[in-house]
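Coming up: subunit A.
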Amino acid sequence: MRKILAIAASALLATSAAQAAETVVWWDFLGGGDGVRMKQMIADFNEGHEGEIEIDGTTLDWGVPFYTKVQTSVAVGEAPDIMTYHASRIPLAIKQGLLQEITDEDWQTMGLGEEDFADSIWDGVSADGKQYGVPLDTHPIVLYYNKDVLAEAGLLDENGQPKGLDSREGFNATLQALKDAESVKFPLASVTADGNFMFRTIYSLMGQQDGELMTDGEFLVGDNAEKLENALSVLQQWTNEGLQSTYTDYPATVALFTSGEAAMMINGVWEVPTMVDLHKEGKLFEWGAVELPVIFDHPATYSDSHVFAIPKGNDMSEEKRAAVLEVMSWMSKNSLFWATAGHIPANSNITAMDEYKAMEPNSTYSSLTANMIYDPKTPLAGVAGPIFDVMSTYFVPTLNGEMDPEEAVSEIQYELNDM
Partner candidate 1 sequence: MSEISLNNVCKSFGGVQVIDGISLDIESGELVVFLGPSGSGKSTLLRMIAGLETIDEGELTIGGKRSEHLAPGQRDVAMVFQNYALYPHMSVRENMAFGLKNIRMPKDEIERRVNDAARILEMDALLDRRPAQLSGGQRQRVAIGRAIVKEPAAFLFDEPLSNLDAALRVRTRVELAELHQRMQSTMIYVTHDQTEAMTLADRIIILNDCQIEQIGTPMDVYLYPNSRFVAGFVGSPGMNFLQAELSGTAGKQQAKLGDGSQIELSVDLGPGAYELGIRPEAVRVSATPAATTGTATVVERLGERTLVHLRLEDGTELIAQDGGHSEVKPGDLVHLTFDTSQLHLFDDKGRAHHAK
Partner candidate 2 sequence: MTPTTIKRINWVGGIFTVFTVICAILWAFPIYWGIISSIKPEDEVIRPYIELWPETLTFEHYWFALTETQIGTWYINSIVTAVGVTVLTVSTSLFAGYAISQLRFPGRTALWWLILASFMVPTQVLIVNHFVLMADLKMLNSWAGIILPQLIHPVIIIVYKQFFDQVPKDFREAAAMDNASEWDILFKIYIPMNWGVTTALSIVIFIWAWNAFLWPFLAVTKTEMMTITVGITQVFDAFGVYYARQLSAAVLAGFPVALAYLLFQRRVTQAITLSAGIKG
């Protein structure tokens, strides 16, 4: 008990000592392997700005909880000074009036601008010619694989990549072979318990068929419904044939892969640091990460951007705002380190650097940047947004074989159009 009190007391002292400098209250939702990297960056920043700016960072639960907290804190004027945000959710945020505009003047102060970012990324933070966030990265999902297991089963090609990444049949064969080899519990680990997460995979598979969620404000028009059904069918087939883990939540998915119980895993690039760190400690097998397999017509991978945004509902002094801009600018310019978190830095000056190009496993999956697809630009989209919400409700039963893909699609269609 005394120890707890001592720690509590020191925590109090720490916050009061920090008040000497301009304190920037920072919220993020980066709780994975990338969260560790971000904490490192915050520490580096604080060190470099000692006595001037101090970031007081907090990591909240990703997804609905995070965005619920943001929404209510802005509504009651208790918002942080800066927060991470998903670019996909910016249209919704603008509609809700949650974000402050990043003005031309701000961009100048930061020493950044349109020319520093790829068009698609710049477009992601823009609405009606105004910008609402400073892009940090793009973060697609990738296929992680256990080289040891795959090699043993003879499923690695000459480049050390899994075989059968070019077609549905090929990939199914690889999964089946892993299953038959019986060296793992699951050929593939997927976050099948969390519909929010599976949105990324399913949307990727739709993209591989050029499917669209929303066409001119209408949902799943024409054969798009069929394409969604196709995507769901693939995943359900994997479940039915025992090829992927069922009802697996996020931490369990990572745990299944890292403990060697699943040979492959579909997950975000942000888990790269987890693998790197474990491998360094000698607790992990040889591993790799590649672009998602092409199940349908052509490669496509869902991607989103982390951006920094300044919430409304927070009366900021001039000095504070300057400090916030400095934080965003610094983070963007130092995002090479962020690439070690697996993400692809948004700042094109960084991605042009040789050091970046030599980075592994990033370079292995960097090919996918050409094949990235994004959420539709609508206030209904975005992480934990209404579309997410509706669709994810039906993904879990479908992916785990409780519901037919056809039924799921018609339910999704009904609810989406009901909004």
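Selection criteria: all candidates are chains of the complex that A comes from, given by their letters.
Here is the rule we go by: a contact is a pair of C-beta atoms (placed from the backbone, for glycine too) under 8 Å apart; a residue touches a chain by one contact, two chains touch by 3 or more; residues count from 1.
These numbers were taken from a predicted model, which means no experiment stands behind them.
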Among 1 or 2, which chain makes contact with subunit A in the assembled complex?
2
In the complex formed with candidate 2, which residues of subunit A make contact?
3-5, 7-12, 15, 25, 31-33, 35, 58-63, 65, 69, 72-73, 75-76, 78-80, 250-251, 254-255, 258-259, 261, 270-271, 274, 283
